[in-house]
Each structure stands twice: as C-alpha cells, then as structure tokens.
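In this view, the complex is presented without one of its protein chains, the others remaining in place.
Our next item is subunit A:
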Amino acid sequence: MAGSQLKRLKASLREKGVIGPQLSKKQKKKNAQDGKANNNRRFQKAADLEGIREEFNPFDLKHNARGPKFEVTTNRPAANNAAKGRPTEAKSLGEERRRQTLLVELNRRHKVGGILDRRFGENDPHMAPEEKMRERFVREKQLHKSSVFDLEDDEPAEGLTHLGKSLSFDGPGLVDDFEDDISAGSDAAASDDEHRGSKRMRPFDSEAQDDDGEEGQPERKKSKQEVMKEVIAKSKFYKAERQAVKEADEDLREELNKELSGLHELLFNRKKAQDSAAVNETESAAAGKERMERDYDLRLRQLAQDRRAQPTDRTKTDEEKAEEVSKRLRELEEKRLKRMRGEEVSDDEDEEDVDNNKSDDQPMSGPILFTETEEDDFGLGRGIKTQPTATELGFDDEDDFIIEEDLIASDSDLEPIESDASSDEEDSNAEEDDDEFTKGLLNDEETQNPVFSGQLTGSTVSTDTKQDSNGLPYTFPCPQTLEEFISLTEGISIQHLPTVVQRIRALYHPKLNSDNKSKLANFVAILVQYLAYSSNQTELPPFSILESLIRHIHSLAKSFPIETANAFRSELESFGRSRPLTPNLGDLVILTAIGTTFPTSDHFHQVATPAGLLIARNLERVPKQVTDYVQGVYLSTLALQYQQVSKRYVPEVMNFCLNALCALAPEKAEENLGQFPIHDPMPGIRITNGRSFTVRKLTPADCIKDDLSDEEALSTKLALLTTTVNLLEVAADLYSGKSAFFETFEPVKNVLVHLGNKSCKAKFPAALNDQVGKLRSKLDRMLRLAHMARRPLELHHHRPLPIKSAIPKFEDSFDPNKHYDPDRDRAELSKLKAEHKKERKGAMRELRKDANFMAREQLRVKKAKDAAYEKKYKRLVAEIQGEEGREANAYEREKQMRKRAAKR
C-alpha cells in the first residue's frame, strides 16, 4: 500500500464509512428514522474501528514468531494466525494496576497516620453520584434516628417531654407517673413501653388513614420526603408489634407463675404443702416472692438431676438364663479359637472385650457374677468346651454350691437379697449393688458385722479392729509391699489366709474409693509375689490355700489384667535371670498359676508365651539328680497342660520324657533308639531293683529333697517312671492328629520296647510293667493308624503367580498434552510440581515487573524533584543576578555620574 501511515489511515476510515463527506439533512433524517438499523450501525462502526486500530498497530498482537512448529492437519480452526496475546494491552493493564496498588503503597511508605476516606461509596466507581448521595443520606438518618431529642425529626412536635413522655398536662402519662411503684421496676418499664408504643403508633395510624383516603386517586410519584416518612413509619410499626408480643408473653408467664405452687404439689406431693401454703399466705408478699423464687430454683435443679425412669428388666426364665450363659461361653470360646489361630480379634469384638472388662470391674454384681459361678461349676477345668448346654453347666446343681461355699464369689446369687431396713428410694441403686457385692465377698457373719456395712456405705471408718470368732480382725490396711503383707499375715494361721484376702478385697473394692483401684492393683502384684514366696517356705502351705490364692489372683486379674501380667512377668524374669536352670517350688507354682490364669492356647500371649519358653528351657537342661527329673516331670506335665486345647507340639517334652525313661531304665539300650539326644545319666540314677516296691505317686517334696536314702530314691524313681509313661500316653493322645506323629512317637515305642525286654522287666514292679505294656500296645495301634492316615504333602496348591509382563503398555488415543502416569501418586506429585514451577515463574516475573515499576516511579519522582530544584535554583540565581545587575547598574550609574561630576 502506498502512501504514508496517515494517508492510509484516512483511506481505510473512509472505506469503512467512518468519515466521509458530510451528509445532507435529508439523509440524516432518513438514517434517524430506522433506529434499529442505526443501533446496528453503531456497533458495526465500533467493530470496524477496532479492526482498523488493530491493523494499524501490528505490535498490539503477539503471534508465533516463526509460525507453527509442525504442519499438522486438524479439524480445529486454524490457529496459526490467531494472536497469542496482546502485549501492549497487558502491559498497560499491569501498569495501571500497579499504579493503583503498588504506587499507593510506595507513597505511603515510611508515613505514619493520614486520613482515610471512609465516606460511603467513595471508592466505588460503579455508583452514580446521586446514588452515593442518597445512600449517604439514608445512613446519616439511621445513625441519628434513635435520638428522641432530634430537632430535625419529622415527627409531629409533641412539645416538651421528660423521659420520653410528654410534659403536657392533658396527656395520660403524667397520671401514671405518680401512681407507678418505682420498686416494681419491670412492670413500670413494661407499662411505660406500652404507653410509648401506643404513642408511637398513633402517627402511623393517622398516616394509614391518610393513605386510605388517598387511595382512590391515581398513583403519583412520591416525593423523597414521603418515602422517608413511610420507611420510618413502617419501622416504628414493627417495633410496636414486637412490643405487643412481648407483653403477651409476659402475661402468660405471670399466669404460670401463679399456678406454679399448685404444680409443685402435683409434682412433689408434699404433705407439708398445705401448711407451707398457709404460712405463705400470711407472709408478706415480697418475702413470699423471694422465697418462691428460691424454691423454684431449687426445684428446677432437682428436676434437672432427676433420673429418667427406666423400664425394669423382665425377670428371665431359667432357660433364657442358660441360653445367655451358653451364648456368652460360645462367644468367648470362638474368640479363644481365633486367638489360637493367631488371628486378630476384630475391633468390635475388642470393644466387646472392653465392655466385658468394664463389667468385670464390678465382678461380684449382676449377671457377670452369675456366669462366673456357672463357669466354676463347669467341672472340666480347662478342657474342651465347645457347646455347653444348660444341663452340662449344671447351674441348678445345688451340691456344687455347698461344696464351694467358702470360695469367693460363689454364693451371692443364691442368697436372697436382704430386705434392707431403709428402703429409701433415693439411694437404693448404689446401695443394693454394694450389698450384693459384699455378700459376694463376705459370708453371712461378716455381712452382719457393722464394720463392713459402715465401711461400705461410706460412713465413718471405724478404726478399732474387732475380731470374729476365729480371732481374725475384720479390717486390714491394704498392704503395699510384700513385707507388709507378710507381717500382716504373720499372726494369722495359714488356713485363714483366703479370708484375709477376701476381706482386703472387700474393704478396698474400687467402687468404694477412687484410690482403691491403684491399691488393689498393687495388691495383686503382692499376691503374686506372695504366692512364690510362700511356696518357697520350708513348710509348704496346703494346696487348697495356694489354690484359693490363685483363684483370687485370677479373679483380680480380670479387673487388673496389665498389673497382674506385669507381676507374673517380673516373677518369670527373675526366674529366667537369676536361676534359669534351677527352678524352686515357687517358680513351679507361678508357672502353674499362669497356666490357669491366662489362656495358654493363644498363638501369642504376653505371659503364657514366655512361661512356655521357660518351661521348655528347663526341660532342655541335662538332669543330674533325681530331683531334677522330678521337676522335669512336673514341668512336662505343665507344658502338656498348656497345650491341652491348642495341641501345639513341644519337642522338649518328648526329649525329656524319652531321656528320663532311658536314664531310669535299669540298663542302657544297645541300639540307637531314635533321633533324640541321649544324655548319659549320672551314676546312681538307673533303677536297680524295684521289683518289690509298690508304685507311689510323686509329691512336691520330691522336687527339693536332696539326700535320699536308697530306698526312698528307688521309690521316687519308680514313681517318676510311672508318671513319665503316663505323660507319654497323654502326649500321644494330644498329638495324635499331627502329621509327623509316626516320626515323633516311633522313638517312644522303641524306648518302651527297651523297657519291656527281660532284663529291664525283671526290675520293675508288676503294675509298672503292665502300664508299659499297655502303652506299648496303644502306641502300636496309634502308629498303625498314623501310617494309614499318612498322605503325601500337598502344601502348594496356590494360585500361580502371574509372570511379570515386560510389554510396554500402549495407549490407543494418545494425547501428548496429557500425562499417562500409571502411578497415581507420582502423577499427582508431578502435577503439583509443574504448577509450583509455573506459579514460581509467574511470581518472579511479577516481582521483576514490580521492581521495574518501582524504579521507574522513583526515577520519575527524582526527576520531578530535580526539575523543581533546578527551577528554583535558576529562579534564585536569576533573582540574585537581577538584583546584582541592578546594583551593578546603580554602581555604573554612580560611577558615570562621578566621572561626569569629576569632569565637570
């Protein structure tokens, strides 16, 4: 295109018809007539102008500098010409924004204070000035509306007022003023409000009437004043309405208040109500009111604390009870089996467990107690108990109760709940619980004793130690160390020990005092220590005592599982550390107690597992004396008993038993009996000639007695042999289903054959020989069965593992702009990273631009300052120069004049 930029612009403008020769009047008119077209044309013109502007400012748009990178065919509109951005526009926009924000900040920097323009709408460019003004006016009005004394108020003047009331004498307010009791504040205020409200309402009413009057006329536009009036009137009306509602409420409340005394009677059914009412009447009104309010508060509190009545449980029938018990047992058994398989007990069950524990906290009350006693009657001990029926449970078997009358927690549900003297409704619940609990723990005599009842109801603690018929004091301090307990029980015969423990448990039941919980927890630990301690005394306490101690520990363990477990574990630890291979009787008793207190069938148990390990370790040692063998036999028994339910294999038991048999056998076996390690026995262990002896049973004394006469030793050895053979039989039954039964018990058979040959047989009593022979034939049978039942192992019927594929995964519709990361997390992460990078770049760019802007501004300011300075400087110089010049001129003139004068 030829010509200069200006020419071209002109040309293109003309072409679009923006400029052109002036239109004639006729044409203009014609144009004006078709308004729509006109409107269109205006838009058209704007678009044209825009186009021209763009055309003449090619740098306003940003294009791809070198065109598209690759030639592609696509069904999208060709984007190669499309502008990618408008740099100048963006730049000016940014500049503008900075001027608005950054520049302001820059100017405000290092400045303190200033004036903030808070006028409404001042900074809102979207508001027209009129709107602004109107809004401001409204606000101003609202701000001062509350003032009654506003002279500019549009309300009709009422003349002078006092306290918001007219001072005119004809008004009703004046009369009220005198009659009103000032002390009755609220009423007065209310009435006051009422009056004022009515007063306020009046103008609105009149206005409304006015409106009504005007209704017929055509609607004219309301003046601003009218509108305002309307608004104000409306607000006043609403206020009055609210007032009225409030008043009505107040009335209602008043009424209720009056009726309340009647309601009281209904609610609390007091005998004295009448009297008090009568008294009330005589009392002064003010005092009565005060009193009533106090009463009211009291009542209210009582009402809030009152427990909601609960429906009483229906008494269950025997069948239902049995059903419940058996269900609970079944659940527990299932949980045990789960633990045995090493599965995690699921959460809800855990919670159930917790619940059980909670209920166990009060072990002697409610249905839990009941089940416990039932369990006690279930005579199998820890045998197999899959589905006990009601009859199996034998809970109606009265004899059992009689037998264990002296044991804890046994007779509570049999004893009828005594009709306690005061059947006060208020404290019945807790009392009953405690009573029941006491009965659970104490016998009749004790229950009658005032010491306990006094203690238990929480009244004064009688410190005098009364004694019962056995000379046992009723109260004991709760021992906190083993020494304390020992000194406590010093003067008491060992027979009464369970009673002492029972009483301590009753006295310090956790329900009675919050401290008791920790005390009892400590007491369990002491009991455990005492168990070991007392068993190690020279005179072993009778087993019934130890047994009941263990049962006490067991029942306490239900409330304090962690403490009990820790106590047992510390016993085990001292056993494992200080005397790993020389257990004493205390250790044996502790191990036994663990076996009954904790479920030894669990796959893992914090106490039972280390105990099992300790037993095995002791079985593994090489026995030297007869006592070692006796201890070993007992430990083997324990080990087998531990595995009674879970039937886990204990190699050490087999080793020990086989070894014991070989060692006790009168002669050494020539051939190899099996793959178990044989320890050559110490001299004097082998049985020499026991033909004439009768087989006796082992006693605990055998565990410790060292120096035996030959006779005694021989009888002990024979007893050992019998017990060991017994043990092997039990083991054979226990492990009968094991896959390697054949391999495990073949050596046993060999050993028995060895024991049964002539040279050995001759030295045993006949009963023993019988026993050996019986077991041998039984084993023969079992081995044959095992042989029949044996199948090749098929352990690996697993689903075959998929071979890892190395073929790359192809995407059918691949889009390079999308990310195909199969790893979700990584994809997320890379997305975030990209975003972060982008933001970071943007922020940096912005900051750079900000810095540029600031520099520019500073430069500008400096330049302006410099210019002003320069200007001022120049002005001053000029001024001075002018002045100087004048002086110089004056001087010159003077000089000239002098010269002239001189010439003259």
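In this section, a contact is a pair of C-beta atoms (placed from the backbone, for glycine too) under 8 Å apart; a residue touches a chain by one contact, two chains touch by 3 or more; residues count from 1.
To be clear about the criterion, contacts and distances are computed from a predicted model.
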item: Identity of the absent chain, which is to be given by its UniProt protein name, from "CCAAT-binding factor domain-containing protein", "Tetratricopeptide repeat protein 8", "AP complex subunit sigma" or "AP-1 complex subunit gamma"; value: "CCAAT-binding factor domain-containing protein"
item: Hidden-chain contact residue, picked from the options A:326, A:489, A:502 or A:555; value: A:555
item: Option touching the unshown chain, where A:479, A:510, A:586 or A:612 are the choices; value: A:612
item: Given A:313, A:490, A:670 or A:794, the one touching the chain that is not displayed; value: A:794
item: Contacting the left-out chain in the complete assembly, out of A:136, A:239, A:291 or A:647; value: A:647
item: For subunit A, residues in touch with the removed chain; value: 329, 332, 339, 342, 353, 357, 372, 375-384, 403-404, 543-544, 546-547, 550-551, 554-555, 557-558, 561-562, 564-566, 569, 572-573, 576, 580, 592-593, 596-599, 602-607, 609-610, 612-614, 616-617, 620, 633-634, 637, 639-644, 646-652, 654-655, 674-678, 696-700, 719, 722-723, 726-727, 729-730, 733-734, 738-744, 787-798, 801
